[in-house]
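One protein chain omitted, others in place.
Chain IDs A, B, C, D, E, F, G, H and I follow the sequence of writing; residue 1 opens each chain.
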Amino acid sequence: MMTKSDVTTMIRAAKREKGIGWAAIAEEVGLSEVFVTSACLGMNSLLPDAAGKLVDFLGLPAEAAVVLSEYPTKTFAQTVPTDPCIYRWYEITGVFGEAFKELVQEKFGDGIMSAIDFDMQINRVAHEKGDRVEVVMSGKFLPYKSW
Amino acid sequence: MMTKSDVTTMIRAAKREKGIGWAAIAEEVGLSEVFVTSACLGMNSLLPDAAGKLVDFLGLPAEAAVVLSEYPTKTFAQTVPTDPCIYRWYEITGVFGEAFKELVQEKFGDGIMSAIDFDMQINRVAHEKGDRVEVVMSGKFLPYKSW
Amino acid sequence: MMTKSDVTTMIRAAKREKGIGWAAIAEEVGLSEVFVTSACLGMNSLLPDAAGKLVDFLGLPAEAAVVLSEYPTKTFAQTVPTDPCIYRWYEITGVFGEAFKELVQEKFGDGIMSAIDFDMQINRVAHEKGDRVEVVMSGKFLPYKSW
Amino acid sequence: MMTKSDVTTMIRAAKREKGIGWAAIAEEVGLSEVFVTSACLGMNSLLPDAAGKLVDFLGLPAEAAVVLSEYPTKTFAQTVPTDPCIYRWYEITGVFGEAFKELVQEKFGDGIMSAIDFDMQINRVAHEKGDRVEVVMSGKFLPYKSW
Amino acid sequence: MMTKSDVTTMIRAAKREKGIGWAAIAEEVGLSEVFVTSACLGMNSLLPDAAGKLVDFLGLPAEAAVVLSEYPTKTFAQTVPTDPCIYRWYEITGVFGEAFKELVQEKFGDGIMSAIDFDMQINRVAHEKGDRVEVVMSGKFLPYKSW
Amino acid sequence: MMTKSDVTTMIRAAKREKGIGWAAIAEEVGLSEVFVTSACLGMNSLLPDAAGKLVDFLGLPAEAAVVLSEYPTKTFAQTVPTDPCIYRWYEITGVFGEAFKELVQEKFGDGIMSAIDFDMQINRVAHEKGDRVEVVMSGKFLPYKSW
Amino acid sequence: MMTKSDVTTMIRAAKREKGIGWAAIAEEVGLSEVFVTSACLGMNSLLPDAAGKLVDFLGLPAEAAVVLSEYPTKTFAQTVPTDPCIYRWYEITGVFGEAFKELVQEKFGDGIMSAIDFDMQINRVAHEKGDRVEVVMSGKFLPYKSW
Amino acid sequence: MMTKSDVTTMIRAAKREKGIGWAAIAEEVGLSEVFVTSACLGMNSLLPDAAGKLVDFLGLPAEAAVVLSEYPTKTFAQTVPTDPCIYRWYEITGVFGEAFKELVQEKFGDGIMSAIDFDMQINRVAHEKGDRVEVVMSGKFLPYKSW
Amino acid sequence: MMTKSDVTTMIRAAKREKGIGWAAIAEEVGLSEVFVTSACLGMNSLLPDAAGKLVDFLGLPAEAAVVLSEYPTKTFAQTVPTDPCIYRWYEITGVFGEAFKELVQEKFGDGIMSAIDFDMQINRVAHEKGDRVEVVMSGKFLPYKSW
Partner (left out) sequence: MMTKSDVTTMIRAAKREKGIGWAAIAEEVGLSEVFVTSACLGMNSLLPDAAGKLVDFLGLPAEAAVVLSEYPTKTFAQTVPTDPCIYRWYEITGVFGEAFKELVQEKFGDGIMSAIDFDMQINRVAHEKGDRVEVVMSGKFLPYKSW
């Protein structure tokens, strides 16, 4: 039975062989880079139509589209991520998490930023002292309420 | 000996008593909300001039300004944060961390987004289906290189 | 500076001294038992009006009402809870968590039950073979979507 | 030797191929959705008769019915679950666990809600601001006693 | 506000001063040694009458009886206990836990031994090669059932 | 090279096929149920004669008897066991461990109950309110001494 | 109520003030250095007579002797010790633990070296390339047996 | 590519088949039992000459000698070892580690016992109350110094 | 699909077969020993040209060069490394980490030493009392700044 992990391997193999980047895949599928990449890595699902486009574009078997459209179980094996690129984000959570909470509360009242009704863009911003990674996240504010 | 934790408590007490928000403090100090809040929570340091303004504004003892300008040891006690507002960010790190890494590599080559040469804004964005928390992070891209 | 933990101790002391139960407090405050109890334990906040009623009812100092209405940081110190009454719920999460996920997905599509837009009741249900604890939880369904 | 994990894979494959949902399987077997789903995921066992019906309905080999009726070892590998749909329940345990304990004690005396003499329903409840997931759990109260 | 931990310290101090053993306390209270000892250590509660006898016997303040009869939160701070006397029991759980499960299932069907409807005795049994510790535990069998 | 884990699988397969219980195996081998079951699960070793009887009874290859008589490495992978039947024992260790230690010390002096010079029986005891699992453990008292 | 930790602090203070070493204390008490040191650190207990000698020698209050003769709870807070002097022993356990087990089994049959019926000496051995720490441990062999 | 783990399995298989003990292997190789056993378990390396003798004696392929002489990565997977024979040593580290440190410091000054310039013997010592396991460890003292 | 782990195994096999050291490989590739070794172990990537030289030198398939030039995910599985050679570095981090931080701050102001814009040499330095391992690390100082 083909798994999401199998499909991720197929996509990586097709990328290596064809020299295709995530941007091209996202454009073909018609969705944002972040979302399509995360779906290809097994952390989100694609609607059947989008999954079909992706599978056609990369020349994968039809069952791969079924697998890509199944709802994933989001599993992250490392409690503290070790890859430096990902760890830095964990570090930002630790260093700025309480300040983030303080400001969300001040601006919105008690509640949280949703991680479900959520989107994210990653941009390259030119800068004279070295280009910068810009991340823009947007999540719906969900207020606590009493009952 | 007055510690950063003591000063955080003094600031919270002054905020409760005077009914002052973080935005007002940040405006007085002349820096962004996120940075000032994180410095008040002991996760960053203020330059002496900024620390002096803050202490004057809130009516804290002069030693508090010295403490605010000392370099902090950034300690986050919970490996997995439990407060929902902060946990959601940890979850985003887990769910989108690998996609983030893939896209940074595709857009910049191998390397990371710095968490030191870094800034962040938190905005309230009006939306008809419920206002949204917008987070904009910007960090310098640091490339790996061989030697 | 009075903390939420201080107020919880005051409430417990008043309960012990006056022999008042959570139900009576909740009725006085005009909210549900679960919510009021969790606010008294420092895991939720009360609106100022409700906090005032509580403080008056139990004869606590006025500052306690301010503290009860401040936004809490939800901290649970034990990764795996040890008290049997709470552990059983952790066990249910482990044993039925995947089945819960399967059925939410089947009934709603991919997404989650919100723990923020959420309420809960705890009832005693008489039963001939021994009374039963009934827990009714209701959380808004939050769908994942692509972008 | 066929394992429960093998049977779960067979059931998932049959579901994918035939397009059958958990509700249809539960109806065929004559038990509730939650229980049947958890048994198919290897966290509970079916009586031989029910197991036989399930195996017939999905066209699995006869040994699968034997395996489904064997007593499972309930193993949950993640101390803190990472999938958001399951994590939210862990969060509810942390945020409301002590309030739950307080109210069970007040309503019943010292003791716990059984996680063994236990059942659960998951319902979709229509709501104008967005449908809600309703979970109803019922467990026998087990009192502590002295000896 | 007097806590269970305070009362445990008082009881230990009274034991040290008066040279009284747990057996004498248990006899005075009219309950078993294991139960009374565990209540004095804050892991179980005594009915008010029993708590009163204990407090009178050891000459503790009256509030101690109220505290002893309050429902405890059972907290064990060490995931793996380090004291050898307690670790050995943890080791027995690890070494014989699966065998225990197999035999409970064979003798009773699927289910567990309750740790709530439960009692335990600890006896000294004379033996020519060295006396033995005998532990007799009895817990109600709780069957799993389908629904 | 045949391992203890291989032999455990063979024994489970033979049990499933022949419908034999642990009691019958133990009787054939001439040892107690608990010990034989734990040896079959790889947590203890059988003397060659006993291993031979077991292998003959279940129709396993001769090498299985060699493996059953080799000294095992006792490995328990879960620090906190998750199966409810085994967890309850872990809970008993946590809730009653300190009381156990107090009473062993009072009855014997400072020391421990051995987990090596140790035996255990598991019995079904009929009871009008529901049958009970009785566990009788006996371990040699090992005194600490000075040197 | 004086605790073992209090007494350890008193002993350290007396040692610092009087310039007395562990060897002198052990000689006065009439027991080995290792045992007396471990008792002073709260990990073992002294018989009342030995405790009295120690308390007299260091000029501590009489209650300290009572505390030294009470049975300790052996608690080691660090799962992996960080002090290099102690870590090296942890490392030896990891590197040579399996070899130790193999050789104990070969020389004695299945069983363990007791850590209770146990003694240890630590010696300085002169060596031309640098003196060596010699540790001699002796523990009773405890055989596993079937029942 | 043949690994150290493969060679350990070959050695265990040869031992089982030929009925050879570690003592005989060590004698053939001309080194101590502890060292040879640990090398066979992959925790140390043999010089090529010694590795050759071992491989000849047990009839293993020539590549096994190359593997035995390669430098190992010492990996111990369990932070707290669970096998009782090895755990007892972990327990000794916890119970006597601080006393060991105190005495090394008193006898040698500040520093540690090396775990690298290190050797160990394991002996069976006859004793009327039961034979004893004697462990003799010797490690070079390494002093801390200032710079 | 060939992975970095596959390539590491190929390189180790080639090294074993040909008797080539890391120094020779590094010289051939034209980069430092530390960097090339870490790339071969999958922790860094080589530019295509360097990867090609390495693959030619060791006689590996062409796909290996593609794999060596792909960006790695840096995963270290052991939170606390167990191999003594690597653990010592972890120990140095623990023992001298705070002193390092103090001195970096004093010499540079608040900030960190980059682990990305970073290089390292490992040298053998002859010394009459025993040769020494010299490690020279150089990382760009990254200052914190306010915004």
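The working rule: a residue touches a chain if its C-beta (ideal position, glycine included) is under 8 Å from a C-beta of that chain, and two chains touch if they have at least 3 such contacts.
What you are looking at is a predicted structure, and each value in this text was computed from that prediction instead of being measured.
Touch with the chain that is not drawn comes from one residue among H:31, H:85 or H:122, which is H:31.
Of the listed positions B:7, B:31, B:116 or B:133, the one in contact with the omitted chain in the full complex is B:116.
Only one of the listed residues, B:57, B:76 or B:108, touches the absent chain: B:76. Touching the omitted chain from chain G are residues 9, 12-13, 16, 78, 80, 82-84.
Contact residues of chain A toward the unshown chain are 80, 82, 84, 87, 91, 94-95. The missing chain lies against chain B, touching residues 1, 66, 70, 73-76, 79, 115-116.
Here, only the chains that are shown with their structure count from here on.
Shared contact partners of chain B and chain E, listed by label, are C, D.
Centroid distances from chain B, each centroid being the mean of CA atoms, peak for F. Against reference pair C-E, the listed pairs B-C, G-I or F-G yield one interface repeat, B-C (criterion: more than half of contact pairs the same by residue number). Chains compared, chain B against chain G: the Cα-based superposition rotates one onto the other by 145 degrees, nearest 5. Taking each chain's centre as the mean of its C-alpha atoms, chain D lies 32 Å from chain E. Centre-to-centre, using mean CA coordinates, chain A is 23 Å away from chain B. Within chain G, residues 44, 73-74, 76, 79-80, 84, 91, 94-95, 98, 101, 105, 111-112, 114-116, 142 each touch two or more of the remaining chains. Of all possible chain pairings, those that touch are A-B, A-C, A-D, A-I, B-C, B-D, B-I, C-D, C-E, C-F, D-E, D-F, E-F, E-G, E-H, F-G, F-H, G-H, G-I, H-I.
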